[in-house]
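Note that this complex is displayed minus one protein chain, with the remaining chains in position.
For chain A:
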Amino acid sequence: MLSTKASCSSHGQDSSYFLGWQVYEKNPFDEVVNPTGIIQMGLAENQLSFDLVESWLRKNPDAMGLKKDGESVFRELALFQDYHGLPAFKNELVEYMAKIRGNKVKFEPKNLVLAAGATSANETLIFCLANPGDALLLPTPYYPAFDRDLKWRTGVEIVPVHCSSSNGFRVTRLALEEAYQRAQKLNLKVKGVLITNPSNPLGTTMTRDELNQLITFAIAKNIHVISDEVFSGTVFDFPGFISIIEAARDRNLESTDVWSRIHIVYSLSKDLGLPGFRVGMIYSKNETVISAATKMSSFGLVSSQTQYLLSNMLANKKFTSKYMKENQKRLKKRKEMLVSGLKKAGIECLKGNAGLFCWVDMRHLLSSNTFEAETELWKKILYEVGLNISPGASCHCTEPGWFRVCFANMSHETLQVAMQRIKDFAERSSCSGIGKSYQQNMSSFRRKLLTSNWVRKLSSSDRDEQER
């Protein structure tokens, strides 16, 4: 009765990534009313800098009230559905994007296409670059929802580029070649490589060397490079962020073919913490892509009300400078708190300088070097420790035992509780032997967590996902 797309599982919602959310929803942690609840650490949101935005809002009621200099601009905005986007908004966005990149690159508003979130921007870009049955190469581990965003309605395939902990999960030329060969063997036409830089879930920025390898590879194979830079505003430490456009420009590739095959995706959901407002964008120097993507954006325009509010906010350069600086400071502090908390529990993280999460190494806690053991560990951490973290398998990591743990979507106090729980868990695990089960050693407080209440609450009803 329904289409193949409707009946298949490419929406990806049967994965563990989303199961954890369901469990969390049924028993969410609250400092006051539910201190034994599950702490959500699987949601890459940035809640650290809202106060700065709120303060700006208080001082700018006109922007919220759809007024300009006291006069209502409601009618114009209500009618404004031009898929070229509000000019003032795009002007501010390109300046903001440049600022994030230390003004080392400049962006033109005419090369920017707005979309309802990066989710929409990524899908639209794939519709423009690839036909059903074509393939994209994606370095692993990668954001779980790419399986839905890039493949579901487009009919495009993802061929993973395997990265490993042996070199900090860096993308290598060999890995790219190997993935390309694999795609050829499967008779898949590779149309492009999609990277997320800074990386989700690794929380690292790509090195210039990596970027150069990618560009060289794209030139050699005559394919596109899509750089999802949604986390570019969350870089808080050395070595800093290099955008793909900067790397290409530094190689003097501006007047070559590959320049029109490099595309950036960005969004205000991560650094500005505004995922609900659905502001995403595509940046490309390719006129045909811009033209097609602009028309396609009809299927996911940004509300003019929101465009107006944010164009005013981003126009305030004092605000954006202060925000960027302060936000980075807070992210760095939070990250350090998580890293040291994990260290105390004998758990190491991949050294990261960006993002809203850590890529945590729990291989030593696995009962065996398998994904079954990883799932087992993940469930333990979910049900017994009460933390929803994302298992590496859901990110297509090739090595079991890695987990993505978010730190910016909760209060300082909540993170402390989480750290304590992890420490206790790690102690128990080492007491009763590495990786072995530990029920008997639990304190009565912990026993509460095991009450059948939880088990009863767990049903298989549908629940939503959506997070990075």
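Definition applied: a contact is a pair of C-beta atoms (placed from the backbone, for glycine too) under 8 Å apart; a residue touches a chain by one contact, two chains touch by 3 or more; residues count from 1.
Just so it is clear, contacts and distances are computed from a predicted model.
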Options "DNA 5'-3' helicase", "1-amino-cyclopropane-1-carboxylate synthase 7", "Sorting nexin-2" or "Tctex1 domain-containing protein": UniProt name of the undisplayed chain: "1-amino-cyclopropane-1-carboxylate synthase 7"
Contacting the left-out chain in the complete assembly, out of A:Leu19, A:Leu77, A:Leu137 or A:Ala248: A:Leu77
Selected from A:Gly20, A:Pro141, A:Pro160 or A:Pro275 as touching the chain missing from the view: A:Pro275
Residue among A:Asn34, A:Asn131 or A:Gln181 touching the omitted chain: A:Asn131
Interface with the undisplayed chain - residues on chain A: 1-6, 11, 13, 45, 47, 50, 53-54, 57-58, 61, 64-66, 72, 74-75, 77-81, 116-117, 119-120, 123, 127-132, 134, 148-149, 152-153, 155, 191, 222, 224, 257, 260-261, 269, 273-278, 286, 288-289, 292, 295-296, 298-306, 309, 462, 464, 466
